[in-house]
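Excerpt of the complex: some chains, original placement.
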Amino acid sequence: MNNASFKYPDQAAYELVTAQLAAKNITYKDIAVITKELQKQYLPDVPLSEFEAETQDVLHKREVMNNVMVALELDRLATAHELKEPLESIICNDAGVFGVDEGLALNIANIYGTIGVTNYGYVDKVKEGIIKRLDEEKGDEVNTFIDDIIGAIAAAVAAKMAHKYA
Amino acid sequence: MNNASFKYPDQAAYELVTAQLAAKNITYKDIAVITKELQKQYLPDVPLSEFEAETQDVLHKREVMNNVMVALELDRLATAHELKEPLESIICNDAGVFGVDEGLALNIANIYGTIGVTNYGYVDKVKEGIIKRLDEEKGDEVNTFIDDIIGAIAAAVAAKMAHKYA
């Protein structure tokens, strides 16, 4: 039951998010690069530093942090074989009809309105830059959630920029 | 990366969902009772058996099963203290601004259209029947996700019935 006296740990949440991304060799700067690429035809003159600042802003939002933490814990737990079957196999095989990875990502994108959602849908299909690398990475690590999460954060930043310069 | 040759294990998924609900002492019949209560002013003459059949139908849908499996694994892992901090504490305290529990529930309700979503929002606030018991249950078990999941399934069934008798 909801514990009304519990104070949301904003700083610790941000630190876990940063650590989870670092464990996949990703920083907020990498995400900013994806967004700059996404927006290059609309905002060619906006410096990368501005995309970086907006990415950090998105990464501090609670609803974003909560979905990121859950998603990346699920990748970690699947890698460690700590999930029950058949969920373990569904996640390890990144089954096309799973949809929970896209669902958590959409919960992030939704907060930034329909521009966030359509940008995420596009990124999810074309798998730009670092997302493509993650999605294709060989090895023992499960990367089912991380690519959707990166795509959703990049889409959220793109939506913020689109509104800012509308 | 998506393994195109992986076949989605519908039967095993349904069995895990049933086992996860049973571990909380819940059956599809309990959920059907909640839906009948929700719809009593609109559909007073529809027998409980029809709500039960529709509940089983909803519980076999892949997008429903996937979100249920993930949500109830998260309750189990939080109970076993296997999640990283501060996510562990956020879930154990059912923090009001967490939102991932409602997010997974909404991914279920959404498939049944806006009637599914509004019914879920209502159930989430009023916590009828079994949901209230779960939400208030004392003890060592974390029940952060289960109440939202039950509410979303009940709302999905309500939406199906509303369309059927429109």
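Note that the chains take the letters A and B in the order they are written out, and that residue 1 is the start of every chain.
Note that in this section a residue touches a chain if its C-beta (ideal position, glycine included) is under 8 Å from a C-beta of that chain, and two chains touch if they have at least 3 such contacts.
These figures come from a predicted structure and were not determined experimentally.
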{"item": "Copy count for the complete homomeric assembly [2 present here]", "value": "4"}
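The definition used in the following text is that only the chains that are shown with their structure count from here on.
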{"item": "Centre distance in Å when subunit A and subunit B are each reduced to the mean of their C-alpha atoms", "value": "25"}
{"item": "Sites on subunit B touched by subunit A in the complex", "value": "1-4, 6, 8-9, 12-13, 16, 62-63, 66-67, 69-70, 73-74, 76-77, 82-87, 89-90, 93-100, 103-104, 106-107, 135-137, 143"}
